[in-house]
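The structure under discussion is supplied below as structure tokens; questions concerning it will follow.
Heads up, one of the protein chains got dropped from this complex, but the rest are sitting where they should.
Per-chain residue numbering starts at 1, and chain names A, B and C are given in the order in which the chains are listed.
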Amino acid sequence: MDIHEYQAKELFRAAGLPVPPDEVATTAEEAEAIARRLGGTVVVKAQVHTGGRGKAGGVKLASTPAEAKEHASRILGMTIKDLTVQKVLVTPAEDIANEAYVGVLIDRSSQAPMFMVSPEGGVDIEEVAETNPEAIRKLRVDPRYGLLPHQALWLADFLYEDPSLVKQASKMMTQLYQAFRSNGCSLAEINPLIVTPGGEVKAIDAKVSIDENELHRLPAVEAYRDTDAEPWAETRAREASLSFVKLEGDVGCCVNGAGLAMATMDLVKYYGGEPANFLDIGGSSNPDKVVAALEIITGDPNVKAILFNIFGGITRCDDVANGIVEATKRIDIKPPIVIRLTGTNDKEALEILEAAGFSADTSMDRVVERAVELAASA
Amino acid sequence: MDIHEYQAKELFRAAGLPVPPDEVATTAEEAEAIARRLGGTVVVKAQVHTGGRGKAGGVKLASTPAEAKEHASRILGMTIKDLTVQKVLVTPAEDIANEAYVGVLIDRSSQAPMFMVSPEGGVDIEEVAETNPEAIRKLRVDPRYGLLPHQALWLADFLYEDPSLVKQASKMMTQLYQAFRSNGCSLAEINPLIVTPGGEVKAIDAKVSIDENELHRLPAVEAYRDTDAEPWAETRAREASLSFVKLEGDVGCCVNGAGLAMATMDLVKYYGGEPANFLDIGGSSNPDKVVAALEIITGDPNVKAILFNIFGGITRCDDVANGIVEATKRIDIKPPIVIRLTGTNDKEALEILEAAGFSADTSMDRVVERAVELAASA
Amino acid sequence: MSIFIDASTRLVVQGITGRDGSFHTSQMIEYGTQVVAGVTPGKGGQTFEAEDGTLVPIFNTVDRAVRETGANASVIYVPPAFASGAIMEAADAGVDLVVAITEGIAVQDMTRAYAFVQDRGTRLLGPNCPGAISPGKAKIGIIPGEITTPGPVGVISRSGTLTYEAVAQLTAAGIGQTTCVGIGGDPIIGTNFIDCLAAFKEDPDTEAIVVIGEIGGTDEQDAARWIRENLDLPVVGFIAGQTAPPGRTMGHAGAIISGSAGTAEEKMRTFEENGIAVAKRPVDIVSLVQNGLRT
Partner (left out) sequence: MSIFIDASTRLVVQGITGRDGSFHTSQMIEYGTQVVAGVTPGKGGQTFEAEDGTLVPIFNTVDRAVRETGANASVIYVPPAFASGAIMEAADAGVDLVVAITEGIAVQDMTRAYAFVQDRGTRLLGPNCPGAISPGKAKIGIIPGEITTPGPVGVISRSGTLTYEAVAQLTAAGIGQTTCVGIGGDPIIGTNFIDCLAAFKEDPDTEAIVVIGEIGGTDEQDAARWIRENLDLPVVGFIAGQTAPPGRTMGHAGAIISGSAGTAEEKMRTFEENGIAVAKRPVDIVSLVQNGLRT
């Protein structure tokens, strides 16, 4: 789960990291009032779950409260990479002598948390990794020991020469790792980490992703979830424990298993179609999940045909069949439905479907091809 | 550092362990008032840094407040293994269906914390270890992982059959380890861990030793130090950073280095004397430490002769010589002083001492023999 | 022959009394797996009765189960909050193989559990995996037995149902399997493609291998290079997620394209560059395996 910059900064402050004060506004007037309270020049920053806010005009300096209001009114409601800006963060503008990058993430190849630091801050770290890899120092954190003091120092030592800066940054590495650990992060990033002309090291931007699997034990972090900022379909999918990703095509897909779901999307493409979504109903399906899945798929006006691809293992085909029948009673489904069912209880499923006027096939290829044709001819 | 039962229970409660309520009294009247507040039968327990309180009559049941007062007045002021009881703990008497033992300590041979649990509670665990070792389950805690959930369960599973008891005890293992870790313990012990007739597992006695080296970061625990309960000489030694242990003999010893100090004591015994103390002035001696050492030694009326044994390495012999001269100016030292000095700056030291009317030798054996003779003839 | 599991495997089921655990225990017993013990804390001393009437003793701890039944492998069906602990418990109890079916384990928990099993030299399969099946011998996990049949092909996959799809098509075409292994869809897993490939290399009965990957990470690329350098068997590859958008998690926590890394295109290219026949569709796996076995 991605959280907003202002939320990430709250977590960082709680871990002791030096983060300048700030407040969130949802209206231009609020932004103006905050700028007045803070005094001096402020930055107005769009709060959306994506990078590239600056380039999109979502980050602006304001030297007066009136200017802050003006910027906020332009940024609020702006669309950045398909996301509508509903909140802005107002924070004092800092004088910057130096910008660096500090991040920690779960690294799958070393099976452990990994720190990355670079004296090239304020830019995309992946770009630095490609163009100037020597400008990045990496450290695998042994999860049995956590980040050790000498490792924090070793990272800080790569960023600065001045002993005072190294000392400050070293402490911040430990605090960042603490924030990463205690909030179940898969990513925690400070970019840029700045040095002020007075020699203070501060975190002036923050990016955090939380491992969804940790949220059950982190109610305060779970509360950060911004359902206003996410499409209805994603909220609905999460509530029904479905994995769902919206795409741009017209063939709605409902599959059990993530790998098979991706393979189904790929096969839609192979036969000349475009999938409208990724949707995995998971292993232990029940009819209600299937109903939710059909609600989500039919909620997308682009969808011209609906494709079920079920390989019964833990998933029982009759559960899925019952779900389809149930859903057609509860919702008005316009696009045609084609169904592939095989595996556990497929015979029972076929009986249920045929009794309700549906048919089903056992071949994945035949069904996908048919769905693509139906969508194209709709 | 040993702490009192009531202090250990405070630490245990803070870690979530179920410990019955209690209060400390320093007078019989206070004990009576506490018994009245608690209601029902209470236990009055002497608070001293030693085991065997029960056998010594330091733990008594009282069914009325008046009886509590009576017991408290007898226990307060009582001497148990040379320690005077200055406080009693008053706590409700628990009905006991079962007694077990749970402890965690630093185990030097496995270089790690070690749990020991036994269904034979309420008795000396060392006795159980000798007479019935199969009644003890031991677990080395890997310090890289801490106590893992299945290990806590495995320990609890050794104590009880009933799933509810196992579950409660398992949680308590984790809490006890947490208390052990966060308070820098070298030992944390619950004996007995009881089961009430209603099926609740509770800690009704608690014993904790703190690693002195952790105290600098644990001010709240450091504040538990009960200097009233310790002899003046120990307080003085700690303040001066000396290692000191009072013994029963008449030859006062002042040595640099723990091993040499023990060897010196042994040599006193070898030549027919009895050492009055163990005293290590440490590596980086300065004259003030020597003055403090002489204050402590001369504070013991048993001392008939004072023996210095200094092998200069980090310790500079001239520092020690200056300390001796300085001490004789500040305090009136009655017993004769014999001095052995060799190593770093021993020539300078000899000059200082001779100028002040002392002599010194370089042979450990000669000097010890002389000190024993002087004490015997005093 | 087979890899990881065979008829001598003696299995303990952690979470045997849960919904998934009890269902699949019956399935595994029906398939012929020697399920010798179950573990559910608090239910030690009770007995689990499988659908076919087989009785399995239940213990409070894996340690007791192993000591009293000689179990040498464990399968985990416990809820995610307790699953990493269950993995460590099994490793501590001394089994050789731990198969973690559970989905949804916190990744940071897994980094510690992974280090733990490494320290003890225990093989961990999963988590978030369907397990493994050596057709005709034994199965551990949830792979439906009826879609498999004994034969010369080794199958390794990050996915569950996609594996079933591929295996069922192989079986339908009369091509059997030595062992089918689902390594799991999480970012941190105990056994990767190369570990399985190395095991298949030592299995004289395995004559061809199917590798089913997906977007995310570089495991497939690493495997491709390893295959070129170490393996003298025909290998057929398939990658799911050609149409997946970057930056979004596709069901499996590990299935995410980060920046420009981990795309299906990159993985398929690396496969081809290293001599692995790439199937465009699941159905093409069959004909490519047939080609491979013929040569």
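Side notes on the structure shown:
In this section, a residue touches a chain if its C-beta (ideal position, glycine included) is under 8 Å from a C-beta of that chain, and two chains touch if they have at least 3 such contacts.
This is a predicted model, so every value here is computed, not measured.
Within the whole complex, touches from the chain that is not shown fall on A, B.
Here the missing chain is touched by one residue of B:Arg144, B:Lys167, B:Lys207 or B:Arg238, and it is B:Arg144.
Of the listed residues A:Gln7, A:Thr91 or A:Gln151, the one in contact with the hidden chain in the full complex is A:Gln151. Considering B:Ala62, B:Val117, B:Leu247 or B:Ala360, the position touching the chain not shown turns out to be B:Leu247 (whole complex). In the complete complex, the residue from B:Ser63, B:Thr84 or B:Gln111 that touches the missing chain is B:Gln111.
Residues 106, 108-109, 111-113, 126, 142-144, 181, 184, 186, 211-214, 216-217, 243, 245, 247, 255-263, 265-270, 275, 278, 280, 283-284, 311-315, 342-344, 364-365 of chain B touch the missing chain (whole complex, contact as defined above). If you put the missing chain back, the residues of chain A touching it would be 144-145, 148-151, 153-154, 157, 163, 166-167.
Following the convention adopted for this analysis, only the chains that are shown with their structure count from here on.
Set against the C-alpha centre of chain A, every other chain centre is closer than that of B. Summed over C-beta pairs in contact, the chain pair with the top total is A-C. Separating the CA-averaged centres of chain A and chain C is a span of 28 Å. Our note on geometry: chain B versus chain C, Cα centroid distance of 55 Å, whole angstroms. Multi-chain contact residues, meaning those touching two or more other chains, occur in chain B at positions 144-145.
Residue positions of chain C with contacts to 2 or more other chains are 112, 115.
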